[in-house]
Every structure is written in C-alpha cells, then in structure tokens.
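Remarks on the structure that follows.
Shown here: the complex without one of its protein chains, the others still in place.
We call the chains A, B and C, going by the order they appear; numbering starts again at 1 in every chain.
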Amino acid sequence: MNASQILEREFLEVRAKILEIAASLDRMDRAEGDLTLDPNRQLLDRGIDLLKSNETDRAEQVQLLFSREYNDGWQDDFDLQKRT
Amino acid sequence: MNASQILEREFLEVRAKILEIAASLDRMDRAEGDLTLDPNRQLLDRGIDLLKSNETDRAEQVQLLFSREYNDGWQDDFDLQKRT
Amino acid sequence: MYYIDPHIHMVSRTTDDYQTLARMGCVAMSEPAFWAGFDRGSADGFRDYFRQLTEVEPARAAQYGIQHFTWLCINAKEAENVELSREVMKLIPEFLDCPNVLGIGEIGLNKNTRNESIVFQEHVELAIEHEQQILIHTPHLADKYQGTRMILDMLAGHTGLDRSRVLVDHVEEHTVREVIDAGYWAGMTLYPVTKCTPARAADIIEQMGPDRLCVNSAGDWGPSKPTAVPDLIMEMRRRGHTEGMIQQVVFDNPYQFFSQSRHFSFQVPNPETRVFDTP
Partner (left out) sequence: MYYIDPHIHMVSRTTDDYQTLARMGCVAMSEPAFWAGFDRGSADGFRDYFRQLTEVEPARAAQYGIQHFTWLCINAKEAENVELSREVMKLIPEFLDCPNVLGIGEIGLNKNTRNESIVFQEHVELAIEHEQQILIHTPHLADKYQGTRMILDMLAGHTGLDRSRVLVDHVEEHTVREVIDAGYWAGMTLYPVTKCTPARAADIIEQMGPDRLCVNSAGDWGPSKPTAVPDLIMEMRRRGHTEGMIQQVVFDNPYQFFSQSRHFSFQVPNPETRVFDTP
C-alpha cells in the first residue's frame, strides 16, 4: 500500500483516537484537582508532542519516552557477580 | 472521581492511543508517496495540535475541525421554500 | 437493570443477538426504518420491508421476552430518489395502525443534498398530518454538523410541530447542545470508530444532565455492537453514578419519549410481572 492508501484506510481510526484522547483530557480538566505538575499528565503531553515529529520512528520514541532509564552499571549497583 | 483518579484510570488507555497514532503516522511516512499537501493528513496534524490546547472543550473543537462548514443561507442556495 | 434500546436494526441481526440482549436486561427496543445496505428498486420492496418491521421482528423479539416497536419512512440515502420517495411515503399511512408503530423515522439527511431536504420536509408534513412522533437521523462524520444545523433549520419552520415528540439521533459533542436547547429529545449512538464511545457518551450526560437524552446501539449489518447500551451502563457505574441516574438514561427517558405515541403499550416491569405466560 502506498501512503495515500494507508491514510485512506486509517484516517477514521486515527481521527477517532484523537477525539478519544481529547475527551479524556477534557474529562481530567473538568474534574477536581490540578494535574499541571503530575508527571504522568506531563508524559502524555510529551507523547503528544512526539506525534508532531518529522522522524519516522515516532512509535519507538513514544515507547522510550514512557520507559524507565537503563543504567549499564546495574550489575555493580546490585552487587551481582557476572556469570559465565 | 477527581482528576488524579481519572488520570490513573485512563493513563494506559491514552498512552496506548498515542502509541497507535504514532505507529500509523510512521506507517504512512514509510510508504511510498508524500502526504505533506494531503488535506486529510493536515487535518490529523491540526487535530493533534488541539490536544495541546488549554481549553476544556478539546473534544468539541476536534469535532468541529473535522466537520464541513455550515452556511445559514443554505435554503436560499437550494432554492427551497421555507415550510410552516 | 432493565433497559430499552431506542434505535437498533434487528432485521440485520441474528437471533443470538436477541438472546444476548434479553439476558443483558433489554426489555424493549425500537427499530427505525433504514437503508438496507443497497438501494431498493421499488416501492413494493419497501412494502415488504414495512411488513418485516411490523410483523416479523415483533414476533422474533417476543420469543425472547423483548417488546419490539418500529418507525416507518424512506431513509435519507434512498431519499435522493424523490419520485420513489413519494411512492413510499404514500404507502406509509396504511401501516400507521400496526400495533408496534411509534411514528415516522428515521428520516433525516445523509449527504445534505437538496433532494434529501425536500423528502425530509415532506416526511415532517406527513407526521404532522397523522399526529405521529418523529425520529431523526443526523449524518455522520464531516457531514454531521452541517446536516444537524440544516435539520434544525427545517424543523424550526414547522410551527405545527410539538418538539417534545421529536428525537434527533446520533448527536455528539458538537451537536447535542443545540438539539436539547431547542426543546427536542436527543439520542447518542454508541458505535465503534465512526460515532460515540460509551466514555464520551457518559461525558455528555455528565455535562448536559440526563434530561431528554437517550442512548442506543444502532446495531445493524455493518461494524456495530448491539450490546453497547450495557457497555454504557458499566461505564457509568465505574464512574460512580447512581443506579437511578443510569436508569433514567437507559430506561425512563426512552419510556417517557415513547409514551407520547398511542401505540406504546408497554408495562414497566415490576415484581408481579411474568415475562412469559405460563403454558
């Protein structure tokens, strides 16, 4: 499938997901409490920003955004002996 | 439910929708053809922009964005007589 | 919880669906006349369809303890053919005495054309002439906003219309307020991808209040979920709404709206009710 065919096939699905995210964010805003400083609410905004990226690895970037950091010295931190 | 409870309940759902939109956009970019000037592709970008709005009627704004215009002179344009 | 699905196309559904709906608490439903997935060729084809809606489906539903009501018209899609539409409209009066007919519907617009508008107006006049209630289909997706406004414009022109006897269906975030504020009933259709989700319908109920709002599944021959009303019930429960508030939307409201129709002979279930007569 070329790009136009994919867009035609998926336009309504993507439109529906945008609408559902909009409704979720509205719902949080209408409820009591301020989420401005909530790390998870901020993560969602940063995820939305990645959708505007011009790269073609947005999905991987979104995955990494929502991931804990990896530290390659973790085995020393855990005081684990390396096995062979 | 307060805002934090809604966020906690819906965080994974919204995260999944962002990820799926990202994957759809990547898919279009990987395929043959340039959608830069495609009106529907542009609509999706404008819909994503609305998710960053600070208003609490994002869902309604997204709906209007994806709607054809209404012209209140349509009955004259159609040369329809008004009924009573 | 007992509920009524005020908009579901059972001619397109299986008896398994009837079974499931009955087990989920559906006690009554109404089925507006609609497009069959292809354009019918003759008024006689519509006569058969109206017989299916007034004879066959009530009997099919009764097997599962569900009371089936219906609405008659030629739908907006086939209304593009004005000549055929007028032939079909001439048929309708002979069916208005059938015991399960609640009124004229689902009339409305599809692509918001001139012909659709003409046939819509003539249906409204037919309904007023025969003192029938009206159930209205609004277009989907990009056409919804424009089409809903056009429908409200046309309805406003009919001074003989009792707005409390008209339900405008398929409302969403951008169309619900004008419909309710103008004094009509409004229906929300729960449908995957192209219409409203249970979560968004619950949002609208929370924002508008439950008065004059109904929800339906519009289950038909396309991608749709006939059990969508129970999905809304579950969503509203999860959000902490009371059983009474939920019941108002899924039972009391359609009951009250339908009760304005002379053919709505429905007994609200109570502890003495027997769904099936003993043999």
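The definition used in the following text is that a contact is a pair of C-beta atoms (placed from the backbone, for glycine too) under 8 Å apart; a residue touches a chain by one contact, two chains touch by 3 or more.
Just so you know, these numbers come straight off a predicted model, no measurement behind them.
K.L.:
Please identify which of the visible chains the hidden chain touches across the whole complex.
P.N.:
Taking every chain of the complex into account, the missing one touches A, B.
K.L.:
Write the list of chain A residues that the hidden chain touches.
P.N.:
1, 57, 59-60, 63-64, 66-70, 72, 74-75, 78-80, 82-84
K.L.:
Mind pulling the chain B residues that touch the left-out chain?
P.N.:
12-13, 16, 19-20, 23-24, 26-27, 30
The definition used in the following text is that only the chains that are shown with their structure count from here on.
K.L.:
If you average the Cα atoms of chain A and of chain C to get two centres, how far apart are those centres in Å?
P.N.:
39
K.L.:
Averaging only over C-alpha atoms, locate the centres of chain B and chain C and give their separation in whole Å.
P.N.:
Chain centroid spacing, chain B to chain C, equals 27 Å.
K.L.:
For chain C, jot down the residues that touch at least 2 other chains.
P.N.:
141, 173, 200, 203
K.L.:
Where in chain A do residues touch two or more other chains at once?
P.N.:
Those would be 13, 19-20, 23-24, 26-27, 30.
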